[in-house]
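Next up is a structure, given as structure tokens.
Excerpt of the complex: some chains, original placement.
First chain written, first letter: the chains are A and B, and each begins at residue 1.
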Amino acid sequence: MLYLVHMIVEIPSTMPAEEAARIKAEEKAYSQRLQQEGQWPHLWRVVGEYANYSVFDVESNDALHEALSQLPLFPYMKITVTPLAKHPSSIR
Amino acid sequence: MLYLVHMIVEIPSTMPAEEAARIKAEEKAYSQRLQQEGQWPHLWRVVGEYANYSVFDVESNDALHEALSQLPLFPYMKITVTPLAKHPSSIR
């Protein structure tokens, strides 16, 4: 099941640089694992912003919340979730 | 080059049913042609809305405007375009 997820990252300017770098590295590793497992088929950077649009393919709402709330950057993100369905004109 | 495009369709309630049906059929044919040509790799229905999120893959801003402004439903759409770039964590 597909969801469009918009993530805006706002890391407090008071966070020490090393801590920010550590969390970002964990975030990259975590997201690449989910991508390899097929839960996170699309991850695009929004031009000009520290934000992304992603498409998740998971079993349920609960599975999606589990995946998102485990993101190391989750506490520093503003996330919006839009559930997607098959479009009648889509050829896929 | 990728763009996320959000399209909200608002057909005036005063439009005769046959005219609406004709335009929708043209829209479907047009969109499926662009999908087959690879310009429109993703087309998803937003659950609960007469709207879609799409991803376009085209050569330039001008090419995208050309593709969108030729949509038969274009005069009845509220469209928002978000340019996308490669995300540093994406495995694609």
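By definition in this document, a contact is a pair of C-beta atoms (placed from the backbone, for glycine too) under 8 Å apart; a residue touches a chain by one contact, two chains touch by 3 or more.
Quantities reported herein were computed from a predicted structural model and do not represent experimental measurements.
Of the identical chains making up the complex in this file, 2 are positioned in the shown model, whereas the full set numbers 10.
As a convention for this text, only the chains that are shown with their structure count from here on.
Centroid to centroid, with C-alpha atoms defining each point, chain A and chain B lie 23 Å apart. Only residues 2, 4, 27-28, 31-32, 35-36, 42-47, 52-53, 55, 82-92 of chain A touch chain B when the two sit together in their complex.
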